[in-house]
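Right, one structure below, let's go through it.
A protein chain is absent from this complex, but the other protein chains hold their places.
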Amino acid sequence: MQSPMLTANSANAGALQPGPVMAWMLLIWQHRVLYLMLLPFAALTLTFGLWPIALSILVSFTENQTALSDAATYVGLENFQAVIADPEFRHSLSLTLLYTALSVVLNLSLALALALALSGPTLKRGATFYKLALFMPVVTPEVATFIVWKWMLNQDFGAVNAALSSLGLPAFAGTTKADSAFIALVIVELWHHVGFYTVVFLTNLQLLDASLDEAARMDGAGRARRIWSIWIPQLRPAIAINSLYALISFLKTFTAVIVITKGGPNFATNFVSYYAYTKFDLAQYGKATAMATILFVIVLALTLLVHLYSERKDYR
Amino acid sequence: MSAMRRLGPLIANLAMTALALMFLYPFYWLIVSSFRSQEAMLVNPLRLMPESFDLAAYTSIRLVGGVPIEVYSFNSMLITVLATVLAVATTALGAYALYRRPHLPGFKFVQFGFLLTMMYPAMLLVIPVYLVMFRIGLLGTYAGLVMFLALQPILFLMFSQFFRSIPRDLMDSAKMDGASEWQVLTRVVLPIAQPVVNTVFLIGFLLNWKQWLPILVVAASPDRYTLPVALLAMNTEYGINFQSTMALAALTTAPIVVLFLLTQRRVIGGFVAGAVKG
Partner (left out) sequence: MATLELIDVCKKFGASAVLQDVSLSVDDGEFVVFVGPSGCGKSTLLRTIAGLEDASAGLIRIDGAVVNGVDAAKRGLAMVFQSYALYPHMTVEQNMAFGLKLARLPKADIDARIKAAAEVLKIGDLLGRLPKTLSGGQRQRVAIGRAIVREPKIFLFDEPLSNLDAELRVQMRIELARLHARLKATMIYVTHDQVEAMTLADKIVVLQAGRVEQIGAPLDLYNRPANSFVAGFIGSPRMNFIAARIEAIGPQGVRAAIGGEGDLVHFAVDGSRLRIGDSTILGIRPESIAIRPAGDGETTGLAAEIILDEQLGSGTCVHAMTRAGDILVSYLQGQVPLRKGAAVRLSLPATACHLFDRDGTALVRLE
């Protein structure tokens, strides 16, 4: 029934104040089952999460040749200095940020528009089909679908240009020109991701407080006005969570690049994660991990920012 | 006015249908292209039906990179199923423990560490994971792959979200009825969670099927590759083997499309549940 430690303590009744270490150990012992439950998950997180992250950050402070050996030479911030001094890295970083900003805005606004359209009575009958079509790209293997897109964007026998020319529109250069390759990635990733953000918005729209909307109607507000002043403010948590997901996923854009453009043409889609990967391929481990660390810090900072924003303005 | 009333919804539905079809078109194009030769594609890229059901591509991918396609399929199935089972088991238990007593010593650390892992660029995490695998002797093994893939953020979020929705009273009540912490989980929480466990399993399966980079990096040789990885390897030989690539892409995608079509309501609901702020 009682643990021996407790009986010992209760002997000097009224002073049940074990030392902090004892209290700590007692707490762990009391909840040992929960600790056992957490153990596998904690072990995985440690082994395949925190340890490699720590290792990666450590490697970013070592010299390339010795990085993976047991006797690594630490060079302080040298890798970071080299990376920041590298004009291609700065170019890559600004590309990544531009790409992320553009993609986040496009994805979220399209998703919001689609969710608003799908939540109304007009599109009710086909809603299941529409949702299914939008969501299919989210779940299918992107290696396969991005390869399909690469070929669809092909100038000779891709469907994209064939369709454009049959509509009498000018051809799209696809992955052959710098600007169009960048735009192609934006479009392909939009296709891949927007369904996810749409259903998140849609679900949240369906959870809205109907009485607020009814009150606004009684006040004579039109549909557009209600969407702007009643619905969107209530969607703030959903906007925050979607922004967070979108930020994290677009900052790390990688699969689309490696499958479709390989960073080209002329480094036009050489985003940081891909650039770091190529550095790794060239055995420049210190530089590769320095870039990864920089990207990680950016993701962390932006996440924190979005989090603070959503906490501060959370008026539910 | 009344004409407008009728026309408006019609136009909206037509526009939405057109958009939906555009979203589905790549899948359609993929299937059709896998039956058409490269020459036929050059003549008419938009043709809706193949000239003939040319199965040449499917026979040509019996061997990819010298490895039989069955090996890739087997690897895909094995790794996906095992990783998902492990993921569901560990994340369910972990999320439950963290939900039950978030303030126990060390629990915050695990939760925070997990969140950090979520934010680290995954493709760059794979590289140090390679080193870790090497050190613990799991490089190139199924066990190593399965354990790494079992760490899936969205599955954890789905479980956390669900556990938060269970009234705390229910668990307290079980405690008062004399249940141990393990019995609270197995006799009360898990029976209620059965549908959620199924959904999480489904989503875990879909997500693990897609994985390629960890497998590419951690697998020591092509006979550990899964379908997406074999496909990527094929893709690097640009322009050479269009039709075969399409056939392999179709094989990689088809099981997922079928599974998704059968379970779409549950899958979409599950994804959203993992993305609701809590």
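Labels for the chains are A and B, by order of writing; each one numbers its residues from 1.
Following the convention adopted for this analysis, contacts are C-beta pairs under 8 Å (C-beta built on N, C-alpha and C of every residue); 3 or more make two chains touch, one makes a residue touch a chain.
Remember, predicted model here, so these are calculated numbers, not experimental data.
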item	value
Full-complex contact with the absent chain, from B:Val188, B:Val218 or B:Ala247	B:Val188
Of B:Leu46, B:Ala179, B:Val197 or B:Leu259, the one touching the omitted chain in the full complex	B:Ala179
Interface with the undisplayed chain - residues on chain B	167, 169-170, 172-180, 183, 187-188, 191-192
Chain not shown, touching residues in chain A	1-3, 6-7, 10, 13-14, 16-17, 26, 30
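Throughout what follows, only the chains that are shown with their structure count from here on.
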item	value
Rounded Å distance, chain A centre to chain B centre (Cα mean)	16
Residues on chain B engaged by chain A in the complex (per definition of touch)	8-9, 12-13, 16-17, 19-21, 23-27, 29-30, 33, 38, 41-42, 44-46, 89-91, 93-98, 100-101, 104-107, 110, 113-114, 116-125, 127-129, 131-132, 136, 147-148, 150-151, 180-182, 185, 206, 209-210, 212-213, 227-229, 231-232, 235, 242, 245-246, 249-250, 252-253, 256-257, 260-261, 264-265, 267-268, 271-272, 275-277
Chain B contact footprint on chain A (complex, rising order)	24, 27-28, 31, 33-35, 37-38, 40-42, 44-53, 55-56, 59, 68, 117-118, 122-123, 125-126, 128-145, 147-152, 156-159, 161-163, 166, 191, 195-196, 199-200, 203-204, 237-238, 240-242, 245, 248, 251-252, 254-255, 258-259, 273, 276-277, 280, 285, 288-289, 291-292, 295-296, 299-300, 303, 310
